[in-house]
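One chain of protein is taken out of this complex; the other chains stay put.
Entry: subunit A
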Amino acid sequence: MNYHWNWGIFWEMSPEGTGTYFDMLLAGLWWTLATSALAWIIAFSVGSVVGVLRTLRSGWVVMACNAYVELFRNIPILVQLFLWYFVLPEVLPAEMGRWLKTMPNAAFWTGSIGIGLFMSARVAEQVKAGLQALPRGQWMAGTALGLTTAQTYRYILLPTAFRIILPPLTSEMLNTVKNSSVALTIGLMELTAQTRAMQEFSFQVFEAFTAATILYLIVNAVVTLAMRWVEKMAAVPGYTTGH
């Protein structure tokens, strides 16, 4: 191999002039985390609502929510980001479009919302599956006790359903972090984008990508451990969800 290794590169100043190459990667990591966090909040809240609505007994609500899920699941995330970033400002009224285009941190907001909505369809699938995994008797018991539909969901069905789907939700969370890298295509300087920039400035391809790989692995490990802790905290003694 005639590749010149230079692991000291991380402590050299980057041509951006704002710090070392390592600082550059850390800045990228920060955007990755910020984008993932906002996207996950959107995915979780929208996905939970859509997932619950899909289990209701109202034909047109279920149909509308199914259409929502199919729409967001069957278009690649990259194409969805392009639709939000390039197409939306053009089809909106001129005034609003201009506001969208000149918004500060537009890539961050568009990326987070786009990835959030993409992931919300997956969360909705999980929430629906969790609710459907519960025995029908639970719903009936709620009705028999005189609870309204909202109360039945709030106090009986959802607490168990969310516990059942904690493991798949953890992997959706990890998917959100991974998908945040797609936002580099609309100009978000997240971790993968900064790694690319570092490689272009310094020509130290493999050092840069190794560092990014390690940082992603650390984020993965932290999220997994945190969620395992949440699972343990949320576990109901004597009630196993059977996974």
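Convention: a residue touches a chain if its C-beta (ideal position, glycine included) is under 8 Å from a C-beta of that chain, and two chains touch if they have at least 3 such contacts; residues count from 1.
Following the convention adopted for this analysis, contacts and distances are computed from a predicted model.
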Protein name (UniProt record) of the chain left out of view, among "Integral membrane protein", "Histidine--tRNA ligase", "ABC transporter permease subunit" or "Ion-translocating oxidoreductase complex subunit C": "ABC transporter permease subunit"
Residue touching the undisplayed chain, where the options are A:14, A:48 or A:179: A:179
Residue touching the undisplayed chain, where the options are A:94, A:144 or A:233: A:94
Touching residues on subunit A - with respect to the absent chain: 1-3, 70-71, 73-80, 82-83, 86-87, 90-91, 93-94, 174, 177-182, 184-185, 192, 195-196, 199, 205-206, 209, 212-213, 216-217, 220
